[in-house]
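Following this message is one structure expressed as structure tokens.
The other protein chains are all here in position, but one chain of the complex has been omitted.
Up next is chain A:
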Amino acid sequence: MRGARSAAAIGLAAITWAVRLVAVILVIATFNFILVRAAPGDPAQVMAGQSGAADPKILEDLRKEYGLDQPYLVQLGTHLKRVLSFDLGYSYRQRRPVLDLIMERLPATLLLTLTAFCLALLVGTTLGALAGLAAGSVVDTLFTVLSLLLYATPVFWLGLMLVLVFSVTLGWLPAFGYETINAKLTPIERVFDIGKHMIMPVVSLAAIYLAIYARLMRSSIIEVAHQDFIKTARAKGLAGPRIVVGHMLRNALVPVVTVAGMQAGALVGGAVVIETVFAWPGLGRLTFDAVLQRDYPVLLGIFLILSIIVIVLNLATDLVYRLIDPRMTTGAA
């Protein structure tokens, strides 16, 4: 009986969550639509202009084809209807369905950003924790200077410098691209090839986030180290490593997870610069081009997908909170 009630409660929670999700997506879609249209510029005019000799008839035809001749509210209605059926529309500029365009680019961006995210999180928190535990020592100073340096370095400059050193001077790594074009490789060789191409873009993208997490983790560790429960643990005679892993790290990670969750979405935005420098065939570059060309369907499609990713990441952050801090689980306090 109790099991059935709890299953019903979970079901209800899931339905509430799903309804909220749809509502949030619709609000985001509407906001995106308004935002995109608020920018001056007309895609038909850009396209017609590029052909070098347009006339009003061509412009009119293009507007009709784009659906731009419809009243604003009708266009918004069509957009929301499409969003609900997960139809992202058709890019008239690229002459292909938007979903296809996004799905072609999404894996490369996810590979780049998720790897950079994991690297930044792992190395950043480790360095930060080490610096925090040895606060005031030479190691701490060294890590602090290093993280400040990484934080202050412009992403594109770091990328170009890495290329100059590791590609031009030493010839160790490929300068750009996702993989060696036209190479006949076995699947294993291809994985290594992509990995080799990933090193510099991932390091460039991770650098600034790595610095942020390191700084955050350092101060968080220092703060936690002075809490009463750590003193209690020490008084109980617990071994140093056990205190660090079992008590300090777990508590110190909370602010890091909060910031990391917030920044995961921004990471995709930051990838635009890296994708440009390293000719990485990802979503960032597609977004940038779509903005320039006012390719509305592509822009709205990308924004929608990114919104969903951010919502999912927020959910994941919530779940991680519960894992590292049981107090946050409803009813557990």
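Annotations
In this section, a contact is a pair of C-beta atoms (placed from the backbone, for glycine too) under 8 Å apart; a residue touches a chain by one contact, two chains touch by 3 or more; residues count from 1.
Throughout what follows, contacts and distances are computed from a predicted model.
Matching "Tryptophan synthase alpha chain", "SDR family oxidoreductase", "O-acetylhomoserine aminocarboxypropyltransferase" or "Peptide/nickel transport system substrate-binding protein" against the UniProt entry of the left-out chain gives the name "Peptide/nickel transport system substrate-binding protein".
Interface note for the absent chain: among A:Leu76, A:Val123, A:Ala175 or A:Val259, the touching residue is A:Ala175. Between the chain not shown and the residues A:Asp69, A:Asp87, A:Glu104 or A:Asp325, the one that touches is A:Glu104.
Checked against the full complex, the candidates A:Ala29, A:Ala48, A:Ala131 or A:Leu249 give a single residue touching the omitted chain, namely A:Ala48. Interface note: of A:Ala39, A:Ile188 or A:Ala235, the residue touching the hidden chain in the full complex is A:Ala39. One of A:His79, A:Arg93, A:Arg215 or A:His247 touches the chain omitted from the figure, and that residue is A:Arg93. Although one chain is not shown, part of chain A still touches it, namely residues 39-43, 45-56, 58-59, 65, 91-96, 101, 104-105, 108, 156, 160, 163, 167-168, 175-178, 181-182, 275-282, 285-286, 289, 291-294.
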